[in-house]
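So that we are looking at the same thing, I have put the structure below in structure tokens.
Of the protein chains in this complex, one is absent; all others appear in place.
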Amino acid sequence: MSINPIPIIILAPLIGGFLAWLINIKGIREIIGVISAAIPLGYLAYLYQQLSKETINFTLSLSGFEFNFLLYKLGWFFATIAALVGFAAILGMTSTSKDGYEWLFALMSLTGVLGVFLAFDMVSFFIFWEIMTFGSFMMVLKYNKKASLKYFLLSLFGAYSMLIAIGILYASVGDLSFAGMSVASMMLTKWKLALIYLLFLIAFGVKAGAFPLHVWAPDAYSETNQSYTAMFSGALSKAGVYGFILIYILIGSKLAYDFGAFRSTTKFGYIIAFIGGLTIVVGGLLAALQEDIRKLFAYSSISQLGYVLIGIGVGTALSIQAALFHTLSHALFKGLFFLIVATIVYRTGKTEFKDMGGLAEKMPITFAMAFVAILSLAGIPPLVGFASKWLLFEAVISQNLPILGGFIFFGSAIGFVYLIRFTYAVWFGQRPTDLDDTKDAPLPLAIAMGILALLNVVFGIAPGLVAKELNSILGKEVIKGDLFILDLGFGKYNALLLTIWLVIGIVIAGIVYFMGAKVRRVPVTDTYQSGNPVTMEYNLTIRRNFFLPLKETLAFWLRMSFDRLYQDVGKSVEDLAETLRYYVYNGNVQSYAWYLAIVLVVLALWGW
Amino acid sequence: MVSQSELVKEARENGMELLPLDKDTYELFFGPQHMATENFSIILKMDGHRVVKAIANPGFLHRGFEKLAEFRPWYTNIALLLRICVPEPDVPEAIYSMAVDELMGWEVPERAQWIRTVVLEMARVSSYLFWTMGLGFKLGVYTAGQWAAAYRERLMALFEELTGARVYHIYTIPGGVRRDIPSDKWLRQLKDTVEYIKDKLKDFDNVLFENYITHRRMEGIGVMDKKFALDEGVTGPNLRATGVAADVRKLDPYLFYPELDFEIPVLKEGDALARALVRRFELEQDLYILEQLLEMGPPSGAYKVQDPRLKALPRFKVPAGEAYAHVEATMGDFGAYVVSDGGSKPYRVQIRGPSIAHGIRVLEQLLVGARIADVPVILMSLGNCPPDIDR
Amino acid sequence: MLEIALRAFLILIYATFVGFMFMGIIRIVTARIHRRVGPPIYQPILDTIKLLSKKSNITHGLIYDFGIIYALGATILALMFIPLGNISILRAYGDLILITFLLEIPMLGIMFAAMSSGNPWAGLGAQRALLTLLAIQVPLGFAIIALAQFYGTFSTYEIVMAQQAGGWSIFHLPLFLAAIAYDIVLQAMFGKEPFDIMIAPGEISLGPMVEFGGKHMGMLQIQHAIALFAETLFFANIFLGGGSILVLLIKQVAVLMIAIFIGAIFPRFTIDQAAKFYWKWPTIIAALGAILASL
Amino acid sequence: MAKEEVIVQKVLEKAPYAEGKVKRERRIEFKVPADRIREFLMIMKENNFESMMQITVVDWLKDGEFELVYQLWSYTYAVHAFVKTRIPRDLDKARMPTVKDIYPVAETYERDAHDFYGVYFEGNEKMEMPWILDDAEQGLFPHRKDFDWLGYTKRKYKILDRFDEDKDNYVI
Partner (left out) sequence: MVDWRLFEPLFNYARKKSLWIVAFCTGCGGIEMPPLMTSRYDLERFGMMPNPAPRMADLFLITGYVTPKTLKRIIITYELQPDPKYVLAHGSCPLNGGIYWDSYNAIKHLDRYIPVDVAIAGCMPRPEAVMDGIKKIMEMIENGTADGWKRYKENYEWYKKNQDELFGEGWREKEARRWIPWLKKK
């Protein structure tokens, strides 16, 4: 126990990324990258035993500043999720990435995310937060300037909010470590507290993609290396979730004390939960209306994170556990989904639904993975998505919060809706003739998908594995039961029994099926077309606007767009800057990003 | 095992050049093997659930009536031409007979005229009931549809007693009708039936015509304005739903209609609901007309012209000339243009079915932008009858 | 072990049989409203035997077959969790949320199978089915929330027990509101007018079912029968006080009758109208119930 | 003077090239040269003949001509007008300008006339579009008087010769 594991865990990806970037030989950079992503995962898994007894801390002193890191249960949970999804994504990237540039920044953002989870004071937290943002920003920048700019601006906005909040906290507390802050936050005045709360909400809301700060996510998720998106959605967005939990740790008790309770939850928590509910609905509805496979999953990711926010917001031990559970399942199925998307985009070169169709026949392995992911995300019982959703349902409804419950119910249905759209457009129906030579997933992607799919099933059938871990994080036994049973007292879920009976049901159905006459395979042109003969020249699949009725039903609401609002705001800021330039500066000006940055810096200085 | 790739490969091997797919829209064949179209086909280009483009594809019922009629004697044609309009076969009979009457210069006896009027009105009532059934089935309120078909059966029974056939009556012939009214009992039965159906109208109102959902389904769907309707040759209830008080029975009176008192229901909206409601009001008017006719009672006299030429029926010749006769059918203005060259067979017969105007261009234009769920409703509200397009 | 297997088998047979009888009742009562005689009550059984005995069947790929099998299997699974008098086997785990989910899963299987056929009508049907699901989810969710909050438990069995002690659910105002909303939702679950948008024979030729024939359709008939039984049973349990098998049967028939009568006199909504409808009145009623229950 | 005569006079004043007469009550008739038909129909439309009921083609085999009867109906006067014109019946000469811009519904009637008689209406872009007839009959123009309909039918459906072709006497 000579070397502290924390710097290894945090820095291994970054070093690996640099090496890969420097060497930049096809084959070697992939191996380096995968190994450097595997180190944190392996190390974290290795440390599991040790952590049940003690925590590991690490302090680095640099020019008067102290950087504190702590590996404790909660951080370990998040870091393992991030490392796992990051590893799968990096594995996928061996197929999809083209040059060392991507390896560097993908691994850098992994470092950032791990650092965020293990940081134990505000400065290191902020620094790694920015490393993470920078790495991911560079990944987006390479693919699309506009999307990256939007991501950058909003991240900047969030970062400055955080900076101001940290500043205010530091000014009134004089301590930057989490432990010190949570104690000292009791001294804050009510209004300062509210301001800090709001700023944190913005800062973490941006990263978690909470409504109405989600607008960067669809563009950024879709305009980058698709394997990397798995990490983006599976790991990076978890930093936002972690941030929300930090709010509880840092100023939670004071907030609860100052602002009082709303029914059985706290007021400030209810706001988080309500934002989460809106995120579910808005993200889900928008996901159903997308025409681009990447955007659909980007919005879906936003929508699913809304569940986590609800769980965190409700704030009971059970609901926090449910939220953490859903964080895990979100990482598992979302990571899987984005790898599937990566495979599809990699193999077909198409991203829009209208160019796809009938791929199940051509990519059976990927389809099998997609099937697991779909069932998991939709919350079909023996998979992990259901277990976490079920916990969340029970946690929220048992707290007598009907409106939040309504959001969750709506969310589960909208999940079905957009998944069916994905399934229909990509896997089934008539295949355009130019996709006839599509091959199945390349091996690294297949392995990466396989790992995540397997975990989806394992944690689904044995949710007790996760529940035990969650109990130990919170230090009390909230979820009773054993490996297969989740027992909350007022509700029980037995995954194994359910699986057994599902198998029995399917066997019964299968017996009925196999007793019937043999089946004959027919092509897609030999279907009911009101009696008319058709050829493959007719388009027989609804490729565009599959949910047009929904779009029309929501026409009134869809007219309001926060994306456009921000653009308008940005434009007016730009106009303002133009005016300023005309009257004041007359100097050279690069882009309006800088204007906004300056304005925000001024604000930040004022706040300090 | 036939996969899509094999299909494509096979097509390529056969030297077929496969055109690329139109990926923004998809094609949907609506009919003929579909519950909403009776042997009529619309090819739809769809976007989501909206129709982008519609092409009517008629001709599944084409038998070449106009050609066949040129090779059949004048009287035999009755048995042929009535098959043009299946829901109310009395209309083609009547128009053809009226045109031939005009060519022959016959004054049809009053009794025959009265019977023809009664038959035409019964046909209108039965046709409207049949249409109500169709509307009910298409909207999903099967109860109304079933009731309507059941009440229509009463009229069918009366037709059977009068003419000997349920559907194809072959009853109205040039110069009068084929046989006289069977008995007074028949008239009483008709009166009872009229009363009965009139009584049941409010059931239809409750279930169908005044139903909240019906209104939601049909309001603002397939809207025509007056100019469009006139330009496109729209007639009958569809035209009256756009605010034109046009009815052949008033404008170009025939048979007993000048002596009858009835109203022309007119609505201004021009949407599917207006078209449906106009038909509903007309059903009431037709029952009222039948009541009046029955109150009047059949005039005495012959039921057929007494003309020596009829003795040599097979070689019966019609003087050269041309005539056009039209009546107000439930679908619209039904007309027959008959040209004779003085022979024992017609030289040219053209039947003008109203659906040829409603079912092709009007339909194609009204369907653009409609939802898939509106397609059957628009089709039904236009009262499209494919056989009179195809002939 | 043997006893459980025997009981499960009995439940399955009973549910299938009664489900088919329900289908027969639907057809007969509808026929009587139409002033017809209607088919014999065992007609659906004959239909199913005929469909299963078809000598040629088609498939469009593995999912086409598996979707159907999965739908039937999941329906059987859902059935096992719903309390049925004293003989149900998994009622200890009969969680409200679980059953609500399980009752929706078969639809997913059917949609998978339907969509894999590549037929545009099936695509339209899937679109409509999914949007119907989305539309009913909100009032359904609020109704379930109201129940869970009122009784403070998620266990269906405990809710039944509580009702037997304290009167039926519908005699409490919040749950009465929830029951109304749930009943309107049931209309869509049964696929009766005005919400039979998914199959709409006159519009989209049975939609998702259009490609199913032979044994696939036969299995769907069985699935429909069990689902009909399970849905009515669930309603009778959570809102109408449960009871022994016989009492439950009477309650189930009553639930069914309401659905038939509503279905007989209303035309079909279009899908966007149905969504707007569900998101308006039933949602308001159910949300009111849920809020009242939470106070 | 009856309203029919007034209408005929009014129209003839504007279209001196046409002949017109009153056939009977509510039926009037005009004869117009084929090349002036568009002008004439425009005049008719201005004179409140709002609706076109049909375009009838009569095949006068012995004259070697088609008679095209444009039948118009006026809701204002309740008068039915036959506008007749004659064109040669040879396939390559049977061409007419379309009137679909005057009476849009004429497009359908023109397709009908083309399908059965082979009259080509120039300017109607749907002329070649499949109409009622199936592939096999398209281009045969089966309603022309010189079309061997019975022979064609027998050949097509391989019916035995048990129907007596000369049997032109039928009994009702």
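We call the chains A, B, C and D, going by the order they appear; numbering starts again at 1 in every chain.
In this text, a residue touches a chain if its C-beta (ideal position, glycine included) is under 8 Å from a C-beta of that chain, and two chains touch if they have at least 3 such contacts.
Predicted model, so just to flag it, every value in this text is computed and none were measured.
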Displayed partners of the chain not shown (whole complex): A, B, C, D
Given C:T100, C:S205 or C:N237, the one touching the chain that is not displayed: C:S205
Absent-chain contact - pick from B:V8, B:V51, B:L135 or B:A149: B:A149
Hidden partner chain, touching residue among B:K9, B:R63 or B:K202: B:R63
Where the unshown chain meets chain A, residue by residue: 515, 526, 528, 530-535, 537-538
Touch residues of chain B, complete complex, unshown partner: 16, 19, 22, 27, 32-35, 38-39, 43, 45, 53, 55, 57, 59-64, 67-68, 71, 79-80, 83, 86-87, 130, 133, 145-146, 149-150, 152-153, 156, 166-168, 387
Residues of chain C (touch criterion as defined above) contacting the omitted chain: 27, 31, 34-40, 43, 46-47, 49-51, 53-58, 201-202, 205-206, 209-214, 217
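In this section, only the chains that are shown with their structure count from here on.
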Pair sharing more residue contacts (C-beta pairs) when A-C is set against B-D: A-C
Centroid distance [mean C-alpha coordinates] between chain C and chain A, Å: 34
Centroid distance [mean C-alpha coordinates] between chain D and chain A, Å: 71
Per-residue multi-chain contacts in chain B, two or more chains: 26-27, 34, 46, 49, 371
Sites on chain C at which at least two other chains make contact: 120-121, 124, 127, 205, 270-272
Touch list for chain B against partner chain A, complex: 1-8, 11, 18-27, 29-34, 41, 46-50, 371
Chain B residues touching chain C - in the complex, by the definition given at the top: 26-28, 34-36, 46, 49, 136-143, 146-147, 150, 206-208, 211, 213-214, 216-217, 371-376
For the chain B and chain D complex, residues of the former touching the latter: 57-59, 62, 64, 66-67, 70-73, 75-76, 78-79, 230-235, 244, 246, 251-252, 313-315, 322, 324, 326, 333, 335, 337, 339, 344-345, 347-348, 350, 352, 356-357, 360-361, 389-391
